[in-house]
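Only one protein chain is missing; all other protein chains are in place.
Letters A and B mark the chains in the order given here, with residues in each chain numbered from 1 onward.
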Amino acid sequence: MKRIAYGGDYNPEQWPEEVWDRDYEAFELAGIDTLTVGVFAWAHLQPAEDRYDFDVLDAVVERAAAEGRRIVLATPTGAMPPWLAHAYPNACRVDFEGRRHVYGQRHNACPSDPDFRRLSVALAGRLARRYGDNPAVVAWHVGNEYGGACWCPACGAAFHDWLRKRYGGLDRLNHAWNTTFWSHTFTDWEQVPPPNALSEHWRGPNHTAFQGITLDYRRFMSDALLGGFVAEKAAIREHVADTPVTTNFMGLYQPVDYHRWAPHLDFASWDNYPPEDPSPVRTAARMALAHGLIRGLKGGKPFWVMEQTPSTTASRDVNAVKRPGVLRLWSWQSVAHGADAVLYFQMRHSRGACEKYHGAVLDHAGRTDTRVFREVAALGAEFTRVGDAVLGARTPARVALLVDWDSWWAVEMSDGPNRNVRYVDVLAAYHRALWQANVPLDVVPVTADLGGYDVVVAPVLHMVKDDLAERVWDLVDRGGSFLATALSGRVDEDDNAFLADVPGPFAGLFGLRVDETDAQRPDVVNPVALGEVEHDARHVFEVIVPEPSTEVLGTYGADFYAGTPAVTRAARGRGSAWYVGTLLDDPGVAAVVRSVLDEHGLAGPLADVPDVEVAERVTAEGARHLFLLNHGGSQVTVPCPADGVDLLRGTAHAAGDDLELAPAAVVLLRCQ
Amino acid sequence: MKRIAYGGDYNPEQWPEEVWDRDYEAFELAGIDTLTVGVFAWAHLQPAEDRYDFDVLDAVVERAAAEGRRIVLATPTGAMPPWLAHAYPNACRVDFEGRRHVYGQRHNACPSDPDFRRLSVALAGRLARRYGDNPAVVAWHVGNEYGGACWCPACGAAFHDWLRKRYGGLDRLNHAWNTTFWSHTFTDWEQVPPPNALSEHWRGPNHTAFQGITLDYRRFMSDALLGGFVAEKAAIREHVADTPVTTNFMGLYQPVDYHRWAPHLDFASWDNYPPEDPSPVRTAARMALAHGLIRGLKGGKPFWVMEQTPSTTASRDVNAVKRPGVLRLWSWQSVAHGADAVLYFQMRHSRGACEKYHGAVLDHAGRTDTRVFREVAALGAEFTRVGDAVLGARTPARVALLVDWDSWWAVEMSDGPNRNVRYVDVLAAYHRALWQANVPLDVVPVTADLGGYDVVVAPVLHMVKDDLAERVWDLVDRGGSFLATALSGRVDEDDNAFLADVPGPFAGLFGLRVDETDAQRPDVVNPVALGEVEHDARHVFEVIVPEPSTEVLGTYGADFYAGTPAVTRAARGRGSAWYVGTLLDDPGVAAVVRSVLDEHGLAGPLADVPDVEVAERVTAEGARHLFLLNHGGSQVTVPCPADGVDLLRGTAHAAGDDLELAPAAVVLLRCQ
Partner (left out) sequence: MKRIAYGGDYNPEQWPEEVWDRDYEAFELAGIDTLTVGVFAWAHLQPAEDRYDFDVLDAVVERAAAEGRRIVLATPTGAMPPWLAHAYPNACRVDFEGRRHVYGQRHNACPSDPDFRRLSVALAGRLARRYGDNPAVVAWHVGNEYGGACWCPACGAAFHDWLRKRYGGLDRLNHAWNTTFWSHTFTDWEQVPPPNALSEHWRGPNHTAFQGITLDYRRFMSDALLGGFVAEKAAIREHVADTPVTTNFMGLYQPVDYHRWAPHLDFASWDNYPPEDPSPVRTAARMALAHGLIRGLKGGKPFWVMEQTPSTTASRDVNAVKRPGVLRLWSWQSVAHGADAVLYFQMRHSRGACEKYHGAVLDHAGRTDTRVFREVAALGAEFTRVGDAVLGARTPARVALLVDWDSWWAVEMSDGPNRNVRYVDVLAAYHRALWQANVPLDVVPVTADLGGYDVVVAPVLHMVKDDLAERVWDLVDRGGSFLATALSGRVDEDDNAFLADVPGPFAGLFGLRVDETDAQRPDVVNPVALGEVEHDARHVFEVIVPEPSTEVLGTYGADFYAGTPAVTRAARGRGSAWYVGTLLDDPGVAAVVRSVLDEHGLAGPLADVPDVEVAERVTAEGARHLFLLNHGGSQVTVPCPADGVDLLRGTAHAAGDDLELAPAAVVLLRCQ
């Protein structure tokens, strides 16, 4: 039956085969139809360089297939076996502090080491040859949670090659990095060190003497890691024609630029472990942002939640259990935002080591009467009930939020004006305002086609590169609205300042120039009046000189720039360009964002009901599905936003009817 | 005369011989009869590998003996001389960050380095041959404050040997460490790295990918350090038949498992520098716990306080002076808990380097009219007055508190549920409740014979190994009470989870299973009602499913598990098993502990008088001595708990008579 894929990581090689029977009894109870196998299985698949052993994996795959489960087959290369590190010490990374590591942990192979590359690709190829034509295998999953970085000599040499390709010659490199500053003119590629604590850095990865060098190293390292994925994928493709290949991303993960990776994946997937936040509503918004980012990687196509925990994490200082109903609520939220698969890490608790307390569908005793199992099984039953109703459905959006790894990197490694500005904090604040408005939203890279949007929001668009400025002008010219914030338009793609008024290529668009940028400690608040309401602004305060025609929407209330513009709007072409020259609090951001949306009548359903999320998926046949999710702690009564049938309860509702939403309630309304 | 040994570390080699006369005049004034000599004297005892020079030590020993002082002769191997490190660089350790150290500091010799071992043992042997038959030498003191750890290649190889002995083969090792997780299956002993920041660790020594590896390395390192002690002791024993040999422990010192060491010491001794705590009463309890631990190392035999400061420490950020009377109060507390010696570090202030401000009996000016010297001398006079009254006396106890280094290590390196749980905090909380009840108490390892106890309290008994579960069942069967807490019964001796209901081997005993374990930030309080009183619970909240017959004594007041059991009691055999599924505040712990004690009528004298400690020692002849100590800041009047004579003031008191206890008061009541 076609339905939302449900299941997760399954590592039966870690327990005796007699337990497998009980595993499948439990899967049956819980409606689990999809199993990810093979992750981190390298040591038993290849016990020595010259010896392979597929007996256990054969048994696992055969059993799963025989039981009718869909298999996600992972290459096990996210963790190397001891023999490999022992034979090839250079397969281990050199860390930011300049230290060569020895064997241990996982996710730590040097991406430039030829032996690791050779061995991992060979194993991926063997797996593909062996299992590639098994019809139960519905997807390939390469490696695991790619990330981190290496600063070894091999990476240094690969970095030189990468630079040669990017710049052609040292003159262009020296210009790009502005090396006349501090006498850094490089006269030989070999002189360029990997930027770390032994060379250009102090106080950690964000403090560098040369932002350009560090920025390029991050781009290079993202590409170097991608090289491993691409090579394994190619090895798989030698034996597997069509089965899609993916790897599991980690949402807003700074070290890897997923936009550079996305073209190489057949579909996107990610692991949903939201960062700790005492507010459930903020947490829900944060997950929605990440779902949006992932959906945006492949042009809006459905994605997979490759991992989420059934209950607790283990790696945090404090690991709370998921409250009753939260597993269901969050899982449906994933689906609401485009997930066609909801998978858990993990099917059964690990016996020992650092994840033995990580949540699992089955606990150490293997019980099926725990609270966790009961909730897992109930959700499985719901997925069965809903079937393929929303599979493949998309979310048409007229609003876009821009995300840019380069800007993220650049603004956080910048010396000045303010180290307390975190890119994701500002991004998430603007996202929350859009999310609260329940407007269908695309989260896209700065390279995205903006042709289909009415509103584009670009928080901290620090770097402006390629033809972005023109595309934004086009958007505004044809009647769209563009909204940007403080610290935008500052640097070009090499992180060199524009030798022009701030905000650089956008100064004319916004009709202003920033005369100077003040920064203050987090406890300093400057009130910004928007209409009759004052909002708190913090951290960064741009002193703006507007053009006469520019509309001043908000002014600072304090300091020597009191009364000068903080928020402006310029009419341009048939559209408008909005600028917020400071970091506003949530209500302030919401006020601006809602004004922009209102220009286009784009606020979504129940936009004024706090805590209630409404998301939409529309099937290829045009069937509209609204998901209503109550993330708040109280029951609320809301007007049903459309005529429809709740697929979860089977009840019919007319638009405007009262809908009772208990805490953690989910309604899946197929609209009529 | 037989009396409590009184004196301390004496390093006259650091000052001119003419000062020695003034030293002894001061010793005479202060009743000082015991001197520890030779600590850290290696460089002048052996100025080069092929040259020894005992002239100064001869003079020191001769003078001390001639003056009638008892000598504790130390081997100087706690600090190596520069020539040694220079000739044998591998005698220096490799630290947790993987860096080989060079010469400096102390307590830092690699325990696996053959040259250091050879040289330290040779010197110990020479000292024993030279001074072994000097009747003034009453004890040998090997090294100093053993601790720390090394991760060098020699330790790596020694670790492999240790593992071979423990596991026999790699299959058993791989099973013990659960290496199928993250592809860690070892196929050669050489592949096993010392677990540190370059291999399995991140964020420091408690964050490891493989708890089993790190746990074994801690056990190994404790044994490796012990190897140095054992080898030096053996060298001494070649020349010294009977004089007891010890080394100075450091109380609740996590890196070294004193229970593994205890059999090798002839008597236990320790250095009493309590951790900073703004509450004098908590500090007093903390010292009582450590005294108990040390006394428990040798089956309850008297121990020595080998060091305490006469006034200030120097190594802390803030080093307060001991308030008036505190030196006396704490010294008598030591005796009350079984010390037969009370020694200071140090007799005279060091002139330079990092301990020049560490407290001393004599200050830099050598005055005997300082407040510190006056208090030292007054205490010396009291020790003279009391003579041998309590020497050798023991403390019979029917209550035991279990301490387990393995559980301590395991729970604090565990990923999940909560990094904020500190083993010693919970241990100390339960100890404080017992201490406040003034009940005679043994602090014993989990291997102890429980046959003599009515009540056994086991906070955070995370690991359950060997036959412990059976011995606890026996205790309860024959009428005893067993009390355990959250996070108990979780792992076996390899730190693998029991594949059973939590708390593993004890689930049946307590009549419950833990369905899930919630964890919350330190500021989250869940009120737990015990009878009519609510207490604060924090950090960890086990959601308990009790058997029908299990008595629920306390329930959670908040969160989704409000109303479910937090504290339970199960009647088993003739006894009872108590379980506290969370971390209660002090009054909560006290309420539970007092209930358990009350089942056996075991609360001690003045159990309800805050701040007043009562401890007991009984001589071989049966003479009972009660020590009353007022750790509070106010004078209190208490009923005398027995007929007796205060040996300090010579006054007689009848049971029930009013006793006035000023702040810092001490009464030593010989009961009649």
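Here is the rule we use: a residue touches a chain if its C-beta (ideal position, glycine included) is under 8 Å from a C-beta of that chain, and two chains touch if they have at least 3 such contacts.
Here the structure is a predicted model, which is why all the values come from computation and not from measurement.
Screening B:T313, B:S331 or B:N496 for touch with the missing chain picks out B:T313.
Shown as candidates are B:M80, B:V376 or B:A389; the residue that touches the absent chain is B:M80. One of A:A157, A:L198 or A:A378 touches the chain omitted from the figure, and that residue is A:L198.
The omitted chain makes contact with just one of the residues A:A65, A:A157, A:A209 or A:L648: A:A209.
Subunit B residues in contact with the hidden partner, per the touch definition given at the top, are 11, 13-14, 40-44, 47-48, 76, 79-83, 85-86, 99-106, 311-321, 323-324, 349-358, 364-367, 370-372.
Within the entire complex, the positions of subunit A that touch the omitted partner chain are 97-98, 177-188, 190-193, 195, 197-202, 208-212, 414-420, 491, 494-502, 513, 515-521, 543, 560.
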